[in-house]
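One structure is given here, and the rest of the page talks about it.
Take a look at chain A:
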Amino acid sequence: MPLGIKIAWSFLGVLVAIAYGLVIAGIIRKVMARIQGRIGPPVWQQFIDLGKVIFQRTATRHGWMFYLAPIFRAGGGIGLYLLIPVVIGVPALSNFSFNGDLLLVMYFIFFGSLGMALGAADSGHPHSPIGISRGLSQMTAYELPFALAMVALAAQVHSFSIHDIIMAQQGGILHWNLFANPLAAIAAFIAFLGMNMYAPFNIVGAPQEIPVGPPTEYNSIFLSLMMSGRAILAVAKIVLYMDLFLGGAHSILAAFVKTIIIYFWSVFVGAVFPRFRTEQAVRFFLGWPTVAGIAGVLLVLIR
Partner candidate 1 sequence: MVNPILLIGVPLAVAFLLPLVDMLGRRTARAVHLLTLAFELFVAGEWLVQFLHGAAAVNIITGGWAPPIGINLRLGPLEAALVCLAALTGIGSALYLAHHEEVGSLRGLVIQLLLVTGAIGLIMTRDVFNTFVFLEISGIGTYSIVIFGKERSALEAGFKYIALGGAASTFFLLGVAFLYKITGTLNLDDMIHKLPMAVVAGTGTVLLLLMVGIMSELKLFPLNGPAIDLYDGVEPGVMALIVGTTVNALFFVFWKISALYTGPAWAAMFASVGMTTFLVCNVLAIRQTRVRRMLGYSSSAQIGLLVFLVPFVKSGEVALSAIALLLVNHTFAKAGLLWLAGTHGGEKIKEWKGAFSDSLALRIALATFVLAMTGLPPFPGFWGKWQALVGLAQHGHGWWIGAVLVGSLFEFVYYFGWLKEALTPAETVPRGAVGSPLSEVFGSLLYAGLAIALGAKVLMQVWGGFKTPAIFLGAAGFVLLFIRALPERFKAALTLVAVAWVAWGVFAGARACPLWDIRGFFLVMVLFGAFVISVAGLGIPAERGSFWGLFLILVGSIIGILYSSSLLGFFAGWELMTWSSYLLVSQGRHGPKAGYLYMLFAAAAGLLVLGGMMVAESAGVTTLAALVSLSGGVALAAWGLLAVGFAVKVASWGAHIWAPGAYAESPDLFTPFLSGVISKIPIFGLAAVVARIAAPSVATAISSISVAHILGWVGGLTAFGMTLLAVFQEDMKKLLAYSSVGQVGYVVLAMALLTPLGWTAALYYAVNHFLFKGLLFLAIAGVIYRTGVRTFADTGGLIKRMPLSFIAVLIGIIALAGVPPLSGFAGKWLLYEALMDKGWLFLTAFMMLASVMAFLYCFRLIHSIFLGQLKDKDRNVREAPWPLLLAELLMVIPILALSVRPQLLIEPLQHLVTGVFGVPGVRFASAATMTTHFGYFNAAAMMALVVVLFLVLLFILLTVGPKPTKVKQLDIVYAAEVPPSPEELQYAWAFYRPYERAFAPLLKARVTAFWHGVVDVVEGVAEAGRRFYTGNAQTYVLYSVLFILVLAAFGLAR
Partner candidate 2 sequence: MMHILDEIRERFGAEWQNEQRPDLLQIGVQAKTIVPLLTWLKAHTPFVQLTHLSAVDWIEDGEFQLTYLLTDPKAHVSLMVCTRIDREQAEAESIHALWPQAVTYEQEINEMFGIHFPGSPRQGVPFILEGWNDIPPMRRDFDTVAYMNSHHPSRPGREHTDPRAYIGKVFGERGYLHDDD
Partner candidate 3 sequence: MMAGNELYVATGLIVILIGFATVLVKRNLLKIVIGFSLIDSGTNLLIVALGFYPGRTAPIVNNPDMLANRASLLVNTAKVVDPVPQALVLTAIVIGVGVTALMLAYVVRLYATGKTLDVRQFGRMKW
């Protein structure tokens, strides 16, 4: 496929992914409302919010790092999405995954976080670094079970290539890593909760405590970039999980179903559990999820 067409497809893919991310965020709000016995906002509420934010007439900024941070944030999300193959067999949706393997993807997740942290901290608002401190702390904690699961998968397939990992799962639902290495899957899916920063791991934003955490000072167009970045980051993460544990997707429909399933895992957990404090979250991740991850690696070693 020529590079130009590839880029065009990717651009389209990014837009779709953002839209999809906004939709599932809307679904979450709706679901949460229903769980709480409310009617809840319409599913497309996120689009309205995004539009409203873009149409804001004034914007304020602090330093120039504050200005650039949303770019890092959105760039991180989009870049991450572009490094993950979405639908196998469709070159248009395999994005730029030839650039690097799972390791690159794992590290690219941090790109956006770092940009976000830098910009937020530049606003000079004390809540921003407090939120970042919590977020980064939590990030390192879920990294251990996540890394163990990734190591287990890679060792199993003897490759860090996401494509190879997907291919190894073909040929039946029981070949999915979710069932092939359930322990690693458990570790990874618990880590996923932390990665998504929904309850019980939403101490970062912690409304009512440190208003909205890092983006306290963000507004209008900056906020819109952040919202888009967050949406596509969420999509990229679930697509990654789909590729790693649910055997990837052969069609857009399958991708839709599988990603919804993965996403609802964290939605439902978040709806039921109260919030962890930072140190509780850290200790939680370093406890049983890590044990599960170690067991997952051992499982590979024993085989």
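FYI, a residue touches a chain if its C-beta (ideal position, glycine included) is under 8 Å from a C-beta of that chain, and two chains touch if they have at least 3 such contacts; residues count from 1.
How were these picked? Simply put, all candidates are chains of the complex that A comes from, given by their letters.
Predicted model only: the values in this text are computed from it and were never measured.
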item: Single touching candidate for chain A, where 1, 2 or 3 all sit in one complex; value: 1
item: Candidate 1 contact footprint on chain A (complex, rising order); value: 54, 56-65, 67-68, 70-72, 74-75, 78-79, 82-83, 96, 98-104, 106-108, 110-111, 113-114, 117-118, 121-126, 129-130, 132-134, 136-137, 139-141, 143-144, 147-148, 150-152, 154-155, 158-161, 211, 216-217, 220-222, 224-225, 277-280, 282-283, 286, 293-294, 297, 300-301
